[in-house]
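Working notes, structure below.
Only one protein chain is missing from this complex, and each of the others stays in its spot.
Residue numbering begins at 1 within each chain, and the chains themselves are lettered A and B in the order written.
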Amino acid sequence: MADPTPTAPPPATHDAGEPIAEHRSRMRVTIDTVLRNRLAVIGLVVLALLVLAAIFGPTIAPYDINDINIADRLQGLSSSHWFGTDELGRDVFSRVLVGARVSLTVGFIAVGIAVVIGVPIGLVSGFYGGATDSWLMRLMDILFSLPAILLAIAILAVLGPGIVNAMIAIGIVYTPIFARITRGSVLTVKESVFVRAARSLGATDTRILRSHILPNVVAPIIVQTSLSLAFAILAEAALSFLGLGVQPPEPAWGRMLSEGRGFFQQAPWMAIFPGLAIVITVMAFNFVGDGLRDALDPQQRSVIESRGVG
Amino acid sequence: MAKSTQRGAALVRILVVLFVVALVAAACSSGESVDVDDDSTTTTAAAGGDETTTTAADGGDETTTTAAAGGDTGGGAVLIAAQGSEPDRLDPHLTSAFASFQVLENVYDTLVQPGADLSMEPALAESWEISDDNLTWTFKMREGVTWHNGRPFTAADVEYSFNRIMDPDFGAANAWRFGAVESVTAVDDMTLEIKVTQPTPNLLVSIGGFKGMAIVPQEIVDDGTIDTNPVGTGPFKFVSSSPDQGIVLERNENYWRADEGLPYLNGIQFTQIPDPTVKLTNLQTGAVDWVDTVPPQQLSALESDDSVVVMRVPGGDYHYFALNQTREPFDNPDVRRAIATAINREEIAEAAQFGAAVANQAAIPEGTFWYYDYAPYPTADAAAAQALLEGAGVTDLTIEFLVTSDFPETVTQAQVISAQLAEIGVTVEIKDVDFGTWLDLEGSGEFDAFMLSWIGNIDPDDFYYAQHHSDGGFNFQGYSNPDVDALLDEARVETDQDARKALYDEAAAMIIDDASYIYLYNPQNINAWSPRVSGYTVRGDNAVRFVETRLDG
Partner (left out) sequence: MTNYVLRRFGQMMLALLGVSVIVFALIHLVPGDPIRVALGTRFDPDTYAALSERAGLDRPIVVQYFAWLGSALTGDLGVSFRSGQPVTTLLLERLPATITLAFAALFVAIVVSIPLGIVSAIRSGSKLDYASTAASQVGVSVPDFWAGIMYILLFALALSWLPPSGYVSILDSPIDWLRHLALPAVTVGLISGSILFRFVRSAVLEALHQDYTRTARAKGLSEREVITRHVLPNAWIPIITVVGLQLGFLLSGVIVVEVIFAWPGLGRLALLSVQDRDFTVLQGAVLLIAAMFLVINLIVDVLYAYVDPRVRY
């Protein structure tokens, strides 16, 4: 599914005037603010658990994910099958647990790809402006206007199915967002007082980019990353739903949802638990993202501080 | 700031107005039906469209109104039939979409057609004779048949249709079925002569087995409307096709069985609902009257549900997988036999079809004349399978199964097989691609094993020749056995039914022993409908015929 978070309104320029020396204590303030936000903390805890599930899932899962047992199929919740069994008799709990690996991997790598490609594009585009900006943004516009699911399907059809190609497909689909956000931030910061001062002092482009612009565009990028992670997981679910992406029998929550919906009247647990897993994971990413945004956007931060509560 | 505030406010007002206008405009432009040039259909499009829309909108309630409006026979109404896939083009000679055939079955006729027991019976041809040398078939046409556009039907129409199919430049999907036909000639208005190059015992099946060989009128081909506005001789006439209503048919008042009062229905509306759960929900809520499939796992629940009638019959479709004999080690028949020995077909059928299937080591299902009871492979005999592999010198075998989520049973089957083959130390990897890619990979030979199903046939030649003969057009697995070739060639021209069966039995035994295909099961044909529907039956060839169907109010 497309990530509809638009280019956020350009961040306020108040803080942009702070010289670089205060950067470290700002990070500490950020972390403190985030940690005071109860929801964000919950989100972080959930994410930590998910990462653990992703890493250790196969080892700690009570059953093998491919343990097919037709005689035992479509069984409800029991002490031996906490989440019941699916249409092939496999343990749903084990599959949901191991499915965390797919969702998190696809999410992180896909968004990673989008950041690695999109941010430099946005930096260059915003900083140098002119024809480069025009052409790059045209390209981003084109990518942006293509329906996300179709683009992902087409890319997967070209590259072949599989988890790696799903990551590439989703990464490509999300690149324009990061390019746009980066560019927007760069534009705002570019004209600020201190950058002009640095320039008049003769600083090179690279130095300005590295020391002044980049630190100030990091904030919206971080926020967008956590939000995009949430949507990337939904996108992977949608692709798995359509039968693309991860190959069976590797469990993927989206594919489990797809298989489960045909059995909803006999065995609702087949779809409920993967669905819950998706919802909880996405919410966790959103909580963390919101927490980061509240902490990094000075406007919000002053609001929070004035309320004295997270 | 103040000025932009004002502008902001004005902006909002403008946008709200625009929004409302856009919404109203979009809503008011309905999905227009495709423009139809034929006069009769244009007028009826208006009337037919309205009738069917009201019926669709209000579920089953409006059948009483339409019955009053149209039917002089009891049980007249418009039946709403839900298909799970989309028809493509409506040219019977070009289309290969199952959904198209479900519609065309009721619009067109063939020269002869399969009866209830799947033996060929008269349709547009009333009777036929075969010459003593078996090389000339003479068909006598049925009298008093008219096309939907009013023109009388003649033998020239059959000559035209068959020649169209056989035309090598035309590219008909079923041209190969006429391989033995040398010429088709209309001797006079009521007589047709078909000359074959060799005795062809299955000619009737080849030229009339399903609507891919329908008889069409030349005029709609010449004016280019055959794809979008079919005109046939069948019980129902085409009215319109649109995305929101689907395909709408209405009763053909001049149908050649009108003297029996047929058809009873005023019309049929074929609507497309891709999601199987949603489709079934439509039937259960009464929004549609008939559905083409039912998720097999719902069968036991539905069969005890009084609001729905479910019927299933043994079908001729078969599911299989084939190993690539142009690739090592699958060129070794022992390796293939090992796989065929290690699997458990009943378990696969149970997993994929929930009991609505019959496991089969051969292709042809039980209950038909051509059935051959041959099951040489044990069920899931791991020891024997491993012995075969060792004998072939194969260890650490990995097989990549090519499946497609567009045929979801293949994905299930592959997963079950993967668990079964793990017992003998064979690793299965699954490659699930969309159907277009699947076809491409199958066609280019880039697979270890491909998994799919074939739609059922009536004649044994259709079960074997194209897939297992060295020259067969669909022999993608690379099988070549000269003995089988000889048997199949001989069986094609053998006119004695029993002798023919013996030949096919022998060929089948070799094909199965060589594991050219590894057959899995024959799924049952299942349809479901509302209790208000009567006069419909599920057929062994899965043809969807509504000619004798009634819908009570």
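Heads up, the rule we're going with is that a residue touches a chain if its C-beta (ideal position, glycine included) is under 8 Å from a C-beta of that chain, and two chains touch if they have at least 3 such contacts.
Everything quoted here is computed from the prediction, not taken from an experiment.
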item: Selected from B:L111, B:A172 or B:L487 as touching the chain missing from the view; value: B:A172
item: Residue among A:G84, A:P220, A:G254 or A:G291 that touches the chain left out of view; value: A:G254
item: Per the touch definition above, residue among B:S242, B:S300, B:S480 or B:S534 touching the missing chain; value: B:S242
item: Residue among B:E143, B:E260, B:D275 or B:E366 touching the omitted chain; value: B:D275
item: Positions on subunit B where the hidden chain makes contact; value: 1, 4-9, 11-12, 15, 19, 22-23, 26-32, 34, 50, 53-54, 56-59, 86-89, 91, 94, 96, 168-176, 227-228, 242-244, 271-275, 277-278, 281-282, 284-285, 287, 406, 434-437, 439-443, 452, 454, 473-474
item: In subunit A, positions touching the absent partner; value: 1-2, 4-7, 9, 134, 138-139, 141-151, 153-155, 157-158, 187, 230, 234, 237-238, 241-242, 254, 257, 261, 264-265, 271, 275, 278-283, 286-287, 299-300, 302-303, 307, 309
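Here is the rule we go by: only the chains that are shown with their structure count from here on.
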item: Chain centre separation in whole Å, for subunit B relative to subunit A (CA means); value: 44
item: Of subunit A, residues touching subunit B in the complex; value: 66-68, 70, 73-74, 87-88, 153, 157, 160-161, 242-244, 247-249, 261-266
item: Touch list for subunit B against partner subunit A, complex; value: 276-277, 295, 297-298, 301, 347, 350-351, 404-406, 408, 411-412, 414-416, 418-419, 422, 429-434, 436-437
